[in-house]
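A single protein chain has been omitted; all remaining protein chains appear in their positions.
In order of appearance the chains are A and B, and numbering begins at 1 in each one.
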Amino acid sequence: MTDPVLSVRDLKVDFLTGTRKRVSVVRGVDFEVYPNEILCIVGESGSGKSVTALAATGLLPENAEVRGSVRLNGTEVIGADTETLLRMRGREVGFVFQDPSTTLNPVVQVGKQMTEGQVWNGLLARRDAHARAVELLREVEVANPEVRASQYPHQFSGGMRQRAVIGMAMAGKPSLIIADEPTTALDVTVQAQVLDLLARRKQETGAPIILITHDLGVVAETADRVAVMYGGRIVETGPVDEIFRAPRHPYTAALLKSIPRLNTTDRRLDPIPGQPVTPANLPPGCPFEPRCRVGNGRPLCQSEEPPLKDTGAATLSACHYWDEIPPDDLPARPRPQATTTPEEQAPLLEIRDLKVHFQIRRGILQRVAAHVRAVDGVSLKLFPGETVSLVGESGCGKTTTGRTVMGLIPATGGDILFDGKSMRGLSFGGMRRTRRNLQYVFQDPFSSLNPVKTVEDIVAEPLHIHGIYDEVGGAKYIAELFDMVGLSPQMFGRFPNEFSGGQKQRVGIARALALKPRLLILDEPVAALDVSIQAQVLNLLDDLQRELGLTYLFIAHNLSVVRHISDRVAVMYLGRIVEEGTRDAIYDSPSHPYTQSLLSAAPIPDPVAGRRRKRIMLQGEVPDPSNPPKGCAFSPRCFRASERCHSEKPPFVHAPGSPTGVACFHAGPLDGAAPETEIPIKMEAGR
Amino acid sequence: MNSLRFMLRTIRGLMARPGPALSLLYLTVVVLAAALAEVLPIDPFSQDFVMMLEGPSAAHWFGADELGRDILARVIYGARTSLVTAAGAVAIAGAIGIPMGLVAGFFGGWRDAVLMRIVDVMMALPAILFAMALIAVFGRSQGAALLAVGLTGVPGFARIVRAQVLTLRRRDFVVAVEAFGGTSGYNMFRTILPNSWSQILVQVVVLSSVAILLEAALAFLGVGVPPPTPSWGEMLRTGKSYLYEAPYYAVLPGIALTLTILSFDTIGRGLARILENPRDVAAAGGPT
Partner (left out) sequence: MIGYVLRRILQLLPVLLLASIGIWAMLYAVPGGPVGMILGENATPEQIAATRAELGLDRPVVVQYLDWLGSVFRGDLGLSIHSREPVLDLIMHRLPATLQLAFVATIVAILLGVPVAIISAMRPGSWLDRVLSGWSALALGVPTFWLGILLILLFAVYLHLLPSASVYAPLWSDPVTALKSLILPALTLGVYVSGVLARFLRASLVSEMNADYVRTARSKGLPERQIMRAHIIRNAMLPFITIVGLQMAAFIGGAVVTEAVFTYPGLGRLLIQAINTRDYPLIQGCIVVILVIYVLINLTVDVIYAYVDPRIEYR
């Protein structure tokens, strides 16, 4: 067996905070990384995964105390002098960080940033730096590298920036790459490109990659080996197939059961109860014990933290009772579908040819310099009691559509009818009355609750505004609402910052329900939550819909979540709906090439199935909405595009016999004629 | 009750560090002395010609001025002038600047353009010159000094409140109020303003230090609060003429003035740290 590139032994990291408190963030981590492999470290927020990676190269801030041993190519990192560390970072490790919009210096040319580490470490002569930068950009498949090398980061699109960062990480031909959530900030089609690039660069260089992520789909798609972290320790590690097939730690098993899957049929999610532990409040014994199905309440689990031990098939698990984990045979309790057949009823909400255009004004005279057609002719019907999802990548106009329906953004054209009555041109009072029937749940529970109000006041606020607080029963009614969303009325006097993300989102939902609306617009309601909390909130939404007969307009980018919750799905691209149909039709027999690519790009948390499926690698990125392509907006990236597509906009039609409605001249099932996985990538300027 | 808890917590936060704690202590002494000046056995006006320009002594701890008046008494009464001017000026600046910032930030458009151009004009002249120009028009009086110093504080308030409103406006909890039918007025006064108090409070304290400095500077230049009202700036102005004979005359009131300005400044920065980053302790746990 070859020697490991990186060997971490009993790594412990404590943070000393301002009040001289000591918080243990990493509490004894062991792992190795061997050449030519991808090791995924997966965990929720607070699990210590990023800190582990940063500690491995001494990049932690000064208030971090690091103990244990980290050997990189045989050299000890912990306690090494600055000289050694600098040389190591310059030559042996390359880093890719999460957000490509902030990891590059805005006022330094990209090419210079890519090579300066090598120039400084004496690996590259200053006069060769530009040529080397061009070469690196070419290697990461950025078009026009000569020009790009002397541009600044703001002239790059998000995906291109991350390509440049990957090129930079590989510039010194390092023996190890550490990528910390490298695709979290990117759209799913761009994520697929970047992950593919990382994997291919690894093949070419042989340098192993440590990939840190919270996304089990990304793990399944990329990893050779997996380390699952919880509460500052690795709780399970092993080959990727083994981990997903037969998890040997209750946390891994529970996590896999709690996520909605793209490739499984209806079943109610099985959430992990409680909150992820934070380093500041670890329970004694096993940190997962309070949430564990297997060990909860058992004296051994409560008193003794289990060590990692061999559980066969090259896996290790830190669980006293790992052999008692029940197999994944939960009865498929079906998720309730909409009870009525939609066609029999009048739609509750009808969006007709909605257009929302923004003007970009420039200069002192505020001349209109450009129009952004954020929403450009969207039509959609929502029938009572059903869930319709708007899904698409950033900039597709899904949130704008939702906010316009809510009356938060004025429409430029088209009409919105609620219960058969037009909402456009309503007086303030009329709008206000209608608004009681539709409410909005925001994506970010951290910013959607007023920090200076108690949660009781927050939930009661809509009632006060409409002057019906006493009419509906005052504090007693608020208590009922709290109960309905699974919060205790004992929490009334607390402020939002005393709540966890999932609880805050429950408060947000309670507030939206206060006025007894008939329609909820849910704008990415689980996107900001930890994986294990998402299931709790999704189940809550399910229950509320059934109990209250609510209609949902669900806005999301996560295709698995959408599949789980929707009755019907509309796929948006650059301000238009490109395909719409029942959930199963969209997922099982999509006919728009964009829907097909989107579904194939979404990582699925099943390594075996993932390897079998054919992937469509889209070219380029979503174009600038203020300067959209002529004809079909998707045509520049489309694998079926013909001459006609580049000049003519395809109308949205629901052809007889077709399972879905589509806006495409070449709609059809993805069959043997599907494109090869390898498409020569031609990067378009993303902006 | 809630605001009381907030106040106590804030004061405790200030007392936790030596700088703000000492400043708070010093200002308490100054405020008490200024408020209770009549009760104290001092007289800022009685002239004792024997003691003219005599240095500090048991009878006159800070010495006596060119008319034989007790300098300590004049320093204490001068504190009153300074504090009253500062309080009045801050009130004027807030009363004009806060609504300006709210309206400009919340409504945007032409209202924003007009109001911010006015602010730009007020900032085109350095504060002291702006105040002097106003005094040139109004004539020299205590009221004029107060008004002039107050008006120079308007742009600061307007800009800070506007910036705060602009950030808050994009926050979802403000949009949420709009979504369930709250009016602009409701949003402005019930949602945005309560979330801006801490920023405004910091600005109040910072502006107090600026106002005291400005009032003293105007008096030093001979265009501030007119004599015989005791004023620190005026004392420095006169004291400067007797540097050779009575150096303490210009030095001691200067110490009182400088300490007051420094104290407000220190407390302002302390407040900014506490209020703008209240959860820095809770947020510990490292970059996960």
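Assume contacts are C-beta pairs under 8 Å (C-beta built on N, C-alpha and C of every residue); 3 or more make two chains touch, one makes a residue touch a chain.
Here the structure is a predicted model, which means the values were calculated and not measured.
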Neighbouring displayed chains - absent chain, whole complex: A, B
Residue of B:Gly109, B:Gly139 or B:Gly185 touching the missing chain in the full complex: B:Gly139
Sole contact to the chain not displayed, among A:Tyr34, A:Tyr152 or A:Phe665: A:Tyr152
Which of A:Arg89, A:Arg148, A:Lys504 or A:Arg640 contacts the chain that the document leaves out: A:Arg89
For chain A, the residues touching the chain missing from this view: 57, 59, 82, 85-91, 93-95, 97, 99, 102-108, 113, 116-117, 120-121, 152, 154, 165, 168, 172, 363-364
Where the missing chain touches chain B, by residue: 117-118, 120-121, 124-129, 132-133, 135-137, 139, 209, 213, 216-217, 220-223, 233, 236, 239-240, 243-244, 247, 250-251, 254, 257-258, 261-262, 265-266, 269
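The rule is short, and it goes like this: only the chains that are shown with their structure count from here on.
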Chain B to chain A touching residues, read off their complex: 171-173, 175-183, 186, 191, 194-195, 279-282, 284-288
Footprint of chain B on chain A - complex, ascending: 13, 15, 17-19, 21, 23, 25, 45-51, 54, 60-61, 64, 278-280, 403, 406-408, 428, 431-432, 435-436, 439-440, 442-444, 447-452, 461-462, 465-466, 497, 511, 514-515
